[in-house]
Structure formats: structure tokens, C-alpha cells
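The next block holds one structure in the form of C-alpha cells; read it before the comments.
Certain chains of the assembly are absent from this excerpt, and the rest are unmoved.
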Amino acid sequence: MKEIITLAHGAGGKAMESLIQQVFVPAFHGVEHAVLEDQARIPMRLLAEHGDRLAFTTDSYVVDPIFFPGGDIGMLAVNGTINDLAVGGAMPLYMSCAMVLEEGLPIEILQRVVNSMVEAANAAQVSIVTGDTKVVPRGQCDKLYINTTGIGVINSGVQISSQRACKGDVIIVNGSVGDHGAAIVSARTDLKLEASIQSDTQSLSELVQIMLRVCPDIHCMRDATRGGVAAVLNELADASRCTMYVDEKSIPVSPDVRGVCEILGFDPLYLANEGKLIAIVPESAAELVLCAMRQHPSGAGSVVIGQVVDQQGSAVVMETQFGAKRVINRLVGEQLPRIC
Amino acid sequence: MCLGVPGQIVSISDHKSHLAVVDISGVKREVNVSCVIGEREPIMELIGVWVLVHVGFAMSRLDENEARRTLALLSDLGEFQESLS
Amino acid sequence: MKYIDEFRDPDQARILLQRITKLADQVASLRSTPLQIMEFCGGHTHTVFRYGIEQVIPKSIELVHGPGCPVCVLPREAVDHCVAIAERPDVIMTTFGDAMRVPGSRKNLLQAKAEGADVRMVYSPLDALSIARNSPDKEVVFFALGFETTMPSTALTLQQAYGERLQNFSVLCHHVTTPPVLTEILQDNQLQLDGFIAPGHVAMIIGEQPFQFVACDYGKPLVISGFEPVDVLQAMLMLLTQIHQGRSQVENQYLRVVRQSGNASAQLALCEVFEIGEKVTIRDRYAPFDAMVRFAGHCQSDALPESISEPSYCAEVLKGRIRPLQCPLFGKHCSPSDPQGALMVSSEGACAAYYQYGKAEAMAEI
């Protein structure tokens, strides 16, 4: 019989214990300890080695489908939270993993997801040290949801903030935009698109460390996830109360992502990314940062896409290919495929 | 109104139902080609043809010559302009 | 992308703009008011805003945004019908993504979905047909809207359903045709339009002939245009040339797609399935697939919530009489997150386009 998740796996008894022993303990370093205790314990001196402020962030992952070209929900859950730490300038160190599983989920699927979490965590040298598993009746969640909450430490020299964008600062993105969103849309069966678009899911931790090495004074940094680059630029313009100019031509979009956008009437600026960041750096350091970024595989496609032009207002203005300007707003609802 | 995208027919997926696969900048989608099959033309002949796709239907063939002519007209304009300046 | 990138080329655009400017100056010097050109179609409006075309063309040309957006011309009652049917527990309602946000009197399809109705977005009416095949115990309804471009796809889908004798598929038909809408604009005394940029994808189906009355009966020049920015600029140049030469003709800029007589197969399907009168209705032969017939009880007005009409400004904007910024609700009581009219919903809608890409005030500041 194919092993599947049953409600018993969430009931706190033997079935749950054996699931934890079978799937989680072999996978996650440190969880062995957490299985024995209700909480992971981390000596504070280990943290103090890395800086003076703890960074703390949480995200739930509910992506559908859970496996998609270029990644899966497990990889996403680890990298997504790592990135939310990294873009604050923190060294990501520890992570929790809480799963909500649907009754009937094949354990083999869970195992694949866990394996890919392990791989992603190891690659970023992050330890998953505490966890939780809940099982809900069939139909009450879609296969599985993952929450990861991350802890990192910010070095005392670093002061990244959404409020620090200044006139003259240069806006950099580390590669083509919209890949994740387009990959998910193509992987969804209902639109029946077939594309070889890979999600850009990746850890940005190393890249950020390299950037901070050449320019500890990065002003703003954010990963461009839900809402895409448009959302991040707007958030930063709002928080810093500044006006940004972005050059449409300079924004890298890969051909098949463009294909998806043409077919559905989407704008790639609003598509989610899972391995792209927007950095706003002092003009004087821009060249150096860009060079450093390009040395790293995660930053090979880095380009300048714009500049902060005014310390007033709170607007993102795009110069179109025709030299005209248009305002880039945030998305209002979801992007829905258009016929017109 | 009426989002339409040019794509190239790369294969026929269902002869009977007139379904073909169109490639749009690397993205493939099955579309109905009833409206672009010529009378007595074998459907296989459509492979390689560029069509305009709207809501899952190929609605027109793209005419390469006309496209070229339109663009040529523009570059003539451009040369004319340059000759003026 | 072939057939796209060439027609987005800024260099080509620059050439056209220089010619347009020159010609516009000549034409403008002979008149006291700016030239008013209506891009009838929301697709063109979208291009105009997406590329900022209004900012680069000479001030002497004023673009008037027309009503050619299937979503914007959808009456609230149509959405009310659709919601009423969708809320039946045995129904799966299917439609295009952008139809889901169009306001009804009380709610739109997205809200009905959030409240529990089974509403599914499809890319194609054929996908709705697949859903029907795979859900034999449900009534699958396709909410069909759009101008002539979209009508053949609905027609072919209905023919397919008929052929398969599908028992659980029907279409809620809210298609509209272009000429009557154009006529209404031409008959409006308040509008003094100098020419039309006409919808290339409608013409792709119906050909040039149905637009002839604009030139013949109303003496206005009209150019059928593609949807890339270079297409639109070239169409504008062709219009200016006609105006400059005192001609009023139907011309076709979009030769790579639009044949003079349109698409015969599509016209045939359309004719076979639809009765085109004041409204577009499904012919009797296809009555079993007509959701209006099938769910007659739900489409009677007394079965529906009392319809709340759109702000009167919307009709004014739709006809090009006022610009979105002249609507007192714009940006204050009416925004994409809380739209009062359909024009603020679709990204084709002039109001939404102004809001999303325009924000002229913001522009002015910069």
C-alpha cells in the first residue's frame, strides 16, 4: 500500500512520532534536539559573533502547484525566508519549519519536499532547528502549506532600510524579472500553457554578503516577490518619500516570460520573483556593487534599471521606450488574464 | 480591445477537431485553427504558418509580405526624412 | 518576437513622430481647435497609455478614447444575470479573467466566487467546454462577451458542443457588434471628431466594408490599425494625411493581419450561430445551449437585485464627451480598487488607463 498521510499523523501519538522520526529527523540538523524539546535553544554567544541585531522574519508558502519548473514549495520556503533575512543585511542562521499537511498526501511527496528544503538550507548554511506538523482533513488544505520563520544577525555596520533612498541613488536588479510568476502560471494546468520557464527560486544570501563587502552602506534592499518589481519600487518610494525614475528598456525580461505576458496580457513588472532583489545604492558605489554582483552566479544578470531623482513625492515613473513617462502603480487586485 | 498575439504553428495536435500547437516566443498553447484552414488544404500545411491568436483560436494568418511592406514604407519615410535634414 | 518587436521599435516611432508633427502643424495652422482623433478601441487606448503616446505627439492632436472595450460596455444587468446564475449550486460559471472584475449592481464575479460560487477563469471558451465534459453532474455556463473578434470563438465552441450533444453546457451571450456603437458616436452632436483609428482585430473578422459608412455617410476618415505603438502612430499619420488632403476614406494600416473581406470561415460560424439585430442573440437552433433560455428564471429582471446604474459620467467618458480627469469621481470616489464604473476596471478602460499609467498631475509635477 502506498503510504499516505492520515489524520493520525497529526494526533500527537505514535503515528506522528514515527512520521517525525522517518521524515524530519534524518533531514533536518538540529531537529533531533527539537523533537526532544518544545523549543530549540541557541547560545547567544553564537549569535553575537555575527553582529548586534537579530533579524526575524516569517512567511507561509501556499504555492500551487507544489512542484514547478525550477523548484518546489520546499526550496521556495527555505530560500524565501533566507532572502527576507538577507535583504535586511542579515546573515541567515536558523530557521523553523511548520507544515500543514492534507490527509491523503503521499508521504513520498512530503519526503521530496523535505529533501529539497534540506538541500536549500545546507546550501545557505542555515540550520532548521525546530518544527511542527499538523494534519487537516482531506479537502481542508491543498496538499501542503509550509511556514518558515527565520533568524539571522545583522552586522553592526549595516543600516539597510526602506526609508533611506536618497536623490541620486542608483536602482539595481540582479537579473531578469517575472520568471517565477510566469513559471507558476505556465505550470498551472488550467491555462494549458506549455513553456520551459524556470522559476528563479534561489538564495540571495551569498550575493548580498558580497554586495555588503564592497558597499556596507547599501541604502535599501528588498526581494521582489509578490507584486513584483512594481510593488517593491512603490514600497520603497513610499517609505523613503522619494521619486524614482526607471528606464523601461533596461529592465531585463526573458523571451518566454514575455511570451506568457503577451498571451495573457500580463505586465512582467507585476509578476512575482523568488530570487530577485532590488538594491538602492549610493551613486558613488553603484559601479563597484554592480561589478561585484556580476561575479556571482545569482547576480550575473545584474543591471541598473533606474535612479532616485527626487527626495520628494512618492512615485515611480517609468520612461517608456518612446521617451514618454508613465507612472508605475502598485497592482490593485490580482493580475487576471485579459482578452482585451 | 481583443488581445491578439502572433504565433507560429509548430504541430497539429488533433486533425479532426482542428487543433494545433502554436509557439509564442517559446510558449506553447493548443489553439483551434478552423478559421485559418484553406478549403481543401491539408491541415498539415499549416505547420510553420504564423497566425494571430485570440482566446485560443487562430483568427488570421499573418502576411509576411505585407508586414515587410509596412516596415519598408517606414524606412523609406526615414530615408526621406534624413534626406531632408 | 516576430511581428511584435519590429512594431515597437522606437527608431521607427521617431520617424513617424517627426512626420506626424510636421503634418499636424500644417493641418493645425488651418484651424482654431485641436484635431480630435478617436481611437475607438480599448486595445489602442491601452497602447497609447502603455507607451505614453499622448506625451510625444504634438499638442495639436487630441486623442479621444472610445468605447471599444467589451468589458466597459457590459451593462450591469449582464453581470447581475451572470452572478445570479453562478450562485446556483449546480452551476460552474466560466469566463475570461477581465470579465470577473466588472461591477454588477451589487457584486462582481470575483466577489461571487469569494462568497462561494464556483466561478472559473478560462483562457478560451474551448476550456469551458473541457470543464463541461469533465463535470457531467454540473451545469457549465460560459459567460461570453466581446466584439466581433471574440464572437467566432463562441460560435465555434457552440457548434462543437452541438456536435457532441453536450447536455450540460450553455453560453450566456453578451456579445456586441461594433457598427452600432460607432454609429451612436457619429450621431452625437456634441462630438466633433476628425477621424477614427479603427479596431484591427474586429476588422480581421468582418473586413473593411462594415466601416465604409463612417466615410461615406458621415464623411469621416477611418484607418484600421494594428495594436503596436508603431501601428498606432502610422495609422495616425495616415489619418492626418487624409485630413490634410481633404479625403475621407477607409484605409487599412494593419495589412499583415486584416484582409479586405475579413475572415470568411469566421463570418460563416458567426452567422450560423448568432442572430445579429439590436442585440446579439443565439439562434433558435442552438437554444438548448443558450443560458438565457436554460436559466430563464434567473434572467428575468424581477429575479435580480434592483439594478443600480453606473454614474452618469461613465457614459459621457465612454462616448468621448468628457475625459476621465473631468469626471468629479475620478481618483476620489472611483479608483481601480473601488471602481464606480466599468471604465475604471478593465485596463482597457479609459479611466483605469488614466489612473494606472497616466496620473497626469503626477506627470505635471515631475
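First chain written, first letter: the chains are A, B and C, and each begins at residue 1.
Here is the rule we use: a residue touches a chain if its C-beta (ideal position, glycine included) is under 8 Å from a C-beta of that chain, and two chains touch if they have at least 3 such contacts.
Given the structure is predicted, the values throughout are model-derived calculations rather than measurements.
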Tally the chains of the entire complex by the labels shown and give it as a formula. A x2, B x2, C x2
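Criterion: only the chains that are shown with their structure count from here on.
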Counting C-beta pairs in contact for A-B and for B-C, the higher total belongs to B-C
If you average the CA atoms of chain A and of chain B, how many Å lie between those two points? 38
Averaging C-alpha coordinates per chain, one finds the centres of chain B and chain C separated by a number of Å equal to 22
Where chain B touches two or more other chains at once, by residue number: 1-3, 5, 24-25, 29, 54-55
Interface hub residues of chain C, defined as touching at least two other chains: 1, 4, 42-43, 69-70, 96, 123, 127, 146, 150, 348
Note which residues of chain B are touching chain C in the complex, please. 1-6, 8, 17, 24-25, 29, 31-32, 34-37, 50, 52, 54-57, 59-60, 62-64, 66-67, 69-71, 74-75, 77-78, 81
Touching residues of chain A toward chain C in the complex: what are they? 190-192, 243, 255, 258-259, 262-265, 309-310, 313, 315, 317, 320-327, 329, 332-333, 336-340
With touch defined as at the start, can you tell me which chain B residues reach chain A in the complex? 1-3, 5, 21, 24-30, 53-55
